[in-house]
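Note that one protein chain is taken out, while the other chains of the complex remain in position.
Now for chain A:
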Amino acid sequence: MSFFKKLKESISQKTEAVTNKFKEGLTKTRTAFVEKVEELITRRKKIDEAFFEELEEILIGADVGVNTVMNLIDELRAEVKKRKIESAAELQPILSEKLVGLLKGEGDKQLRMADSGMTVILFVGVNGVGKTTTIGKLAHKFKSEGKKVMLAAGDTFRAGAVEQLEVWGQRVGVEVIKQGTGADPAAVMFDAVQAAKQRNVDVLLCDTAGRLQNKANLMEELNKIFRVIQREVPSAPHEVLLVLDATTGQNALSQAKLFGEKSGVTGLVLTKLDGTAKGGIVIAIRNELNLPVKFVGLGEKMDDLQEFDSEQFVHALFAGLIQSSEESEAAEE
């Protein structure tokens, strides 16, 4: 069975609604990225240096990291030599397979929840990536699963940040633990953990202020928040999610690395994916840092935060490719 068939079958077992959401959200990505590859393959029938160069540009244009692209292209070159491939069309499935391979990797994409008692999830990231919004959406998701949720307003720095989280709290109907602007965020976390324990909360979602990863003091502050949570609930935080803006370029790698060092990032949330023609940075991060993507933000609505599924992602990304490969297979039969 061909690779695409396998992929399709494993996806068909999943609910159609989710697949559609991925498809819709990634329309931009698909048109910009996949169609370019297709166009290249049909236009350039032969594989030569110019072909590789153009392919390189398309991949880099999708924010797949430079290193990752160089490696990928080298591998493709080797494959072409080994299998003596001459036409570009033959290379297409190999390329897709390699891309899926890059995305999959090890590591579970499921959120790690506490075995018993409270689950604590800490959100970190640079300024303006959508941490608070993500927390709001995730709170909605947990609430609708029947869990008791509490939010901790750890962004005590930015003007209006506490209010923003409060509005989300009201919308979703969950409690928000807060102190005034300028308070020590670690103290807010301490309060929140205590309150959550007392009220038998299932999930505690902790917001933090956005900070650039090269600000040593702010990163130390984050480390303190992390330590306070760990001290109060030994197994916590169960997940530390780095929120990334999908429009971010190569700097995302630096973010993932430095936030990882200070707060033990366990997974990524990729926001604003619906608006960008990219998504390639997912591949770069997966490949270079081995951090799984746990959620993707595919829209502005409350339920537009989806669990990331590399198969869905690739399926949506390569919808066009899959179709054409099926056709050719059908023709063969």
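Heads up, the rule we're going with is that a contact is a pair of C-beta atoms (placed from the backbone, for glycine too) under 8 Å apart; a residue touches a chain by one contact, two chains touch by 3 or more; residues count from 1.
Throughout what follows, contacts and distances are computed from a predicted model.
Peer 1: With one chain of the assembly withheld, which option in "Pyridine nucleotide-disulfide oxidoreductase", "FtsX-like permease family protein", "Signal recognition particle protein" or "Amine oxidase" matches that chain's UniProt protein name?
Peer 2: "Signal recognition particle protein"
Peer 1: Of A:Ser96, A:Thr248, A:Asn287 or A:Gln306, which one is in contact with the hidden chain?
Peer 2: A:Thr248
Peer 1: May I ask which residue of A:Thr42, A:Gln110, A:Ser144 or A:Asn214 touches the chain that does not appear here?
Peer 2: Candidates A:Thr42, A:Gln110, A:Ser144 or A:Asn214; residue touching the omitted chain: A:Asn214.
Peer 1: Over the whole complex, note the residues of chain A touching the chain we left out.
Peer 2: Per the touch rule, chain A residues meeting the hidden chain are 28, 57, 60-63, 66, 126-130, 133, 136, 157-164, 166-168, 171, 181, 210, 212-215, 245, 247-252, 254, 272, 274-278, 281.
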